[in-house]
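Of the protein chains in this complex, all but one are displayed in their positions.
Let's turn to chain A:
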Amino acid sequence: MTDTQSTPAAPVASGFDNDNRQAGSIGDSARDYVNRLRGGDMGSLPAILGLVVLVVIFASLNDRFLTTYNMANLVVQASAIIVLAMGIVFVLLLGEIDLSAGVAGGACATITALMLIDYDWPWWLATLAGVAFGMVVGLVIGSLVSFLGIPSFVVTLAFFLGLQAVPLKLIGSGGSLRYNDPVLRGLSIKNVPVTAGWIAAVLIVLAFAALSLWSYRSLSAKGLVHPPIGLVAIRIAVLAAIVLGLTALLNANRSPNPIFDISGIPWAAPVVIALLLFWTFILTKTRFGRHLYAVGGNAEAARRAGINVRRVRIMAFVICTGMAALAGLLSASYTGKVSPGSGGGNVLLYAVAAAVIGGTSLFGGRGRALDAVIGGLVIATISNGLGLLNQAAYINFVVTGGVLLLAASVDAISRRRRSSAGV
């Protein structure tokens, strides 16, 4: 490829001899990317490749896998894992772990369900109560970790055990809380109207394109480091293809029964997208986000730079458990009920696996909200595909455990390569 775009005249004053303000052409960018991969900076690439492989395997083994009906189902199944994983990303960014997030989500969902059923609260107030309970739990966990210095592994293991008591006490063993709130239940079973879905999809693509081009212009005008225009165009095209493609897929009639029509994007998807945009903004564009990465990379350096490390650490746990509450509500909306076992079992490990598979490091300092989405789709694809194949439940455990181990190995190996290659 040739360098076709005009290079803006850089101010001479700074005089860095070799400072490449932009990777000259798309070819250079591609070479840079390959070099980063070799240096161990894999990002989400293994997860995306894995997702493609899984889809191909399941599609060839079962012809129902690729139907739009199953794809919509997959999106809803993935949403709870994704939201929980997004919360876990914040804790992993600091090199900590939260083992209690799954059951905390179950406990929060129980409280929301009780408020809906026993006290007739409106859905938003009940949701707020559940999320607030989660944030208080996160505050306590974070305070124990940062003030007493107990390893987060131990604190959250204790909360994993303790929080299971909340739904058991409130619901009673063997019972369950069913609710039919049109909004909270509708997250999984209702769809965005087809026209509204198209409008939202087009708006997202246009907004992304406008922001990318605006950022490109303001960076290149000042002669600062910026990607080549070709790469910006490719990014916009890829995003447009994914967003518009998924919208087309989900807006098609997917009903297996010709008598009635099911079409539109399940409401769970816009919830996930809104959370993704919000947390991506917090992580990349705010001081708090920058401080999270700094504390995860070198807590002592962050402390000396005047960052309140304790506050950052507590906030990470508050965000994690708050997101766990939302994940609990999403999974309750899928099953239509909350039971004492909600959020237990392998829910938490699925979410940790999703974050790590997506490219978030277990060692802190690296991770994005988007990692949770990609990794969550991988995990949901595995459980959805294996379910369609009518495999015994134990296969599901073995495969998911294997994938988590594989992702953690990729993380550890790429970390070692990074430190030796110094990327």
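By definition in this document, contacts are C-beta pairs under 8 Å (C-beta built on N, C-alpha and C of every residue); 3 or more make two chains touch, one makes a residue touch a chain; residues count from 1.
As a working rule, contacts and distances are computed from a predicted model.
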Seminar exercise, completed: Of the listed "Putative transcriptional regulator", "Sugar ABC transporter ATP-binding protein", "Peptidoglycan glycosyltransferase" or "Cation acetate symporter", the name UniProt assigns to the chain that isn't shown is "Sugar ABC transporter ATP-binding protein"
Exercise. Of the listed residues A:D63, A:D120 or A:E300, which contacts the missing chain in the full complex?
Worked result: A:E300
For this session: Using the touch definition up top, pick the residue from A:L125, A:L161, A:V225 or A:I395 that touches the left-out chain.
Result: A:V225
Problem set entry | Touching residue (missing chain; options A:R38, A:R178 or A:K285) | A:K285
Exercise. Footprint of the hidden chain on chain A, which residues?
Worked result: 13-21, 218-219, 222, 224-225, 281, 284-287, 290-291, 293-294, 296-298, 300-302, 304-307, 365-366, 418-419, 422-423
